[in-house]
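One structure, as structure tokens, below. Some questions next.
A single protein chain has been omitted; all remaining protein chains appear in their positions.
As written, the chain order gives the labels A, B and C, with residue 1 at the start of each chain.
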Amino acid sequence: MINTKSLEGSQMLEINFGPQHPSTHGVFRMNVFLEGEKICALKPVMGYLHRNHELIAENLPYAAVMAYTDRLDYFNSMANNFGYALAVEKLADIEAPERAAYLRVIMAELARIVNHLMLIGFLLNDLGAFFTPVLYAFREREKILDIFEEVSGSRMMCNYFRFGGVKRDVSAETLAAIKKIVAGFPAFLEEFEALLTENEILCMRCQNVGVLPADLAVNAGITGPVLRASGVNYDLRKVDAYGLYDRFDFKVPLGKKGDVYDRYYVRVLEMRESLKILEQALAKIPQGDILNKKALPFLKAPRNFKPAVGEAYGRIESPKGELGYYLVSDGTPQPWRYHVRAPSLINLTVLEDMCVGQKVADAIIILGSIDIVLGETDR
Amino acid sequence: MKEIEFFVDLIFVNAKGWCLDLLGHFLPDWTVVLVSIIISAVVIMVLGPLVMMYLTLLERKVIGRIQNRYGPNRVGKWGLLQPIADGIKMFTKEDIVPAQADKIIHFLAPVIIVIPALMVFLVVPFGERMTAVNLNIGLLYFIAVSSITTIPIFMGSWASRNKYSLLGGMRTAAQMISYEVPMTLSVVPVIMMSQSLSTNTIVMTQAGDMDLHWFVFTPWGLVGFVIFFLCAVAECNRPPFDLPEAESELVAGFHTEYSGMKFALFYMAEYMNAFTLCGIATTLFLGGWQGPLFPSWLWFFGKTFLLICVMIWFRGTFPRFRVDQLMGFAWKFLLPLTLINIPVAALWFFVPEQLAWIYSVPILAVSLWGLVKLNRSFVPEKRIYPLAD
Amino acid sequence: MTLFGTGVLKGLIVTLKNFATSYFRKPDNGGIFTVQYPEERAKEIESFRNFPFLVYDGTPEKIRCVACGICERECPPKCIHIVMETEAGTGKPAKRPAVFEIDYGLCMNCGMCEDVCPFDSIYMDHAFEVTASDRTQELVRPKETLLKSNDYFLKIRPGTATPVDQKRRAAEEKKKTAQAAATPPKTNP
Partner (left out) sequence: MDLSVETVKKELETKVPGLKLRKVRDSLLIEDAKDLTRVASFLKTSPAFRLDYLSSVTGSDYLTYLESVYHLYSIEKKHGPVVLRVRAPKTTVPIPINCSTAAMGAVPATVPQQKIIAGTAKIPSLVPVYRSAELQEREVYDMFGIIFEGHPDLRRIFMWEGFEGYPLRKDYEQEDTEVLEAADIAWLDARHIAVPNELKEKAKELQAAGKRAVARKPEKPRIA
């Protein structure tokens, strides 16, 4: 907390990083107080992209909200869809058929890979690399986005999940294409890591910068790769085993120190684990329905979908952390209360703790390593 | 055969000579001297911006290829007219001066920054007998003039009244002064070997027809070259030492508040500095215009552009240093290394060559190893990541 | 122990390799993956959805839309506006849209209208080069610009259009046979 009164007459420099700044990942603002290049206090300011997503959703039928969840974290709309579909399915007690559940896992893991690629690319941009890692990441992301376009019709705003299933079946050719991507991805990761992981400049910049102790991370509700980089083993895919994640054999990579480098490397390892899940899912995916019979009539008439009075909290391990949807139904077509527990927002709680005492350049990469998307932070 | 080679080699020198001869028939002697000066000046004034324009294109193309893109390819064949289009754009852009800025200094900064960048061209030996002025203190002149660049950058950053600019300016001052020291010291062995400060003489001492006597092929020369080149990269604010600009941190650093042609002048100075620094690095360590078969100026430009490509390659690969690490690198790593390099070179002068190789390589290797050991913070930690269930 | 500086060199080798391979490798294999847009075009993916269009059979008069207004009601950003036409003489509703407007400035390409339409009349288009110099007027697309033929639909999205066509033809034939069964009593008083 900054006591601005005490700053008057001091030699401190107050700088607004953002809302217009190349590396605040959108319209985020950091109010930074500097002494030389050292950060004395930092205050995150948000809300520039606020559109009251929750209020919009409370005025719409459940099915129409799906399209709006795409816009939360626009880098991985598949994960957002997944969380929302899960919450509504909990509320209305519908289950996705086997094939649909497999497709969901495949799409969610592809989205995770896309997200981590983008994060690492832009983290390197924040570090000052001139777009090379970003464009290598884009090259691979492009292939995955083509898959998304093929299955859902859109590259980023997928709107692919439905309650009790998915929107469209996936052809054998597309599955083969995904297999090809999965098979070719490790080679790319090798190249990517050769460019980055051992680079002395990157290590100098990232190691022991922005250290987040495990107990603070837990207390502050930090989730996702940031939490795991601090060495806390908590992955909802393992803990909740939602979807079909208990059927796949994968590990949870953990960091040691909880600095920026750990957060970077944990994500690289997570991509490798995602590839394992994808391989297994693609090998095992059965034939069958893609939509629960119970949910079928609501496709054509979304307003007939009236879950019984009650509430549900569905949460998934989105690439950014725990993405939770809290829904209260009053028996009408619209939710009475709809809340998104946004990992991008809550992971910002500890931004100041990580940044104070570091240099200006570190604040940028610490923010980058938290991985926020303003669409989700501000909602 | 030899004649043709000689003719091509001296084509520019002879062209100037003929012009002056022709004028000598009509004009008095003092005007001929004046015209000679003007010709050199005009050539440099044209060469500088031209080099800058096509360096930007080269940079964009090479980085594009590194990133699996085409780079500019729409304006003209292979985008060759792109720099001209950029120039037109820069000229026609609105010139915005912040309301609170110190207007005079804000205006002067981009003007002044170009002057030292052009002035250092004077002592660069572009080819055999192609030095504009063969100063006997050429190297000293180069070091002195090129270090002026700090002042206009700081002027611009201070006058902008922008906090990003201010931080950028402070970084520039710190960085340029720090890197000036190892850069100057890394040149000392070359001066000792060639016993001259004249750039021409330095090139001449590296003469050799097929057996290359370039200084870079000696242990002290290699170390000196690497240090000089790294300092040169830092001097002209190029990645990974581009802290004064630091796009992701300080928006655009010292030129945040500049637009239009003033902005272009900052860029022009940066690229011309890059060119001259690479040219001097070539002169000092890579034998300047010395080289077999091809004309001397082609050798010079070839070597210089090779070094520039390395700079671009750096830009396409590396993330940026942090400000304290940058300083640490200069003071804790480069400076001690240059200080060890000077006595090694001094001994080299007196000891027969085979013996010199035997002692200088281990000395330099051990000191390098020792410096790495002493600078623990530069060495990455090895980490093992557990995979939990 | 690795030598200090090897990480940096490894990175340099990666970029150098990419620089070199960009000259001879194929796009999907580490080469240049830029698509030179106006001359070249990216592969058109069938399920791609952009803005909605209205399908007509044969001539623009035979519009499938009956102006029921379901899409108008279900559209999440409320970008559709429909007014039903009335018969000239009687003033009865004519089951045809008099006004059918979509505000492209509002539309968020979610595909909800396509999902809910019971008359197979509104579908998502592939046309993405939609520009306007004015965001209030030109982006509100009237019926005339939204109407596209079934042939176009079959061309861009055969996977969706063919089953729809079959279904419609079957329904029509059923209707015809029903009519044929129903007509004889009328002609025989």
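As a working rule, a contact is a pair of C-beta atoms (placed from the backbone, for glycine too) under 8 Å apart; a residue touches a chain by one contact, two chains touch by 3 or more.
None of the values given here were measured: they were computed from a predicted structure.
Note that the absent chain touches A, C when the full complex is taken as a whole. Although one chain is not drawn, the whole complex shows that of A:Gln20, A:Ser171, A:Asn304 or A:Thr332 it is A:Thr332 that touches it.
With the whole complex as reference, residues 78, 83, 136-137, 140 of chain C touch the missing chain. Against the chain not displayed here, chain A makes contact via residues 1-5, 31, 46-47, 50, 52, 54-55, 58-59, 216, 218-222, 232, 234, 239, 309-311, 313, 315, 322, 324, 326, 328-332, 336-337, 339, 341, 345-346, 348-350, 378-379.
Following the convention adopted for this analysis, only the chains that are shown with their structure count from here on.
Pairs B-C and A-C differ in how many C-beta pairs touch across them, and the larger number is found at A-C. Taking each chain's centre as the mean of its C-alpha atoms, chain B lies 56 Å from chain C. For this pair, chain A with chain C, the centres built from the Cα atoms lie 29 Å apart.
Within chain A, the positions touching two or more other chains are listed as 132, 136, 139, 195, 198-203. Multi-chain contact residues of chain C (touching two or more other chains): 4, 7-8, 11, 14-15, 18, 30, 33.
Across the complex, chain A is touched by residues 63, 66-69, 163-164, 166-167, 239-240, 242, 246-251, 315-325, 377-381, 383, 385-389 of chain B.
Put simply, chain C touches chain A in their complex at residues 2, 4-8, 10-11, 13-15, 18, 28, 30, 33, 43, 45-49, 73-74, 76, 108-112, 115-116, 118, 124.
Residue ranges on chain A touching chain C, taken from their complex, read 60-61, 63-68, 70-71, 132, 136, 139, 142-143, 146, 149-154, 157, 159, 168, 191, 194-203, 299-303.
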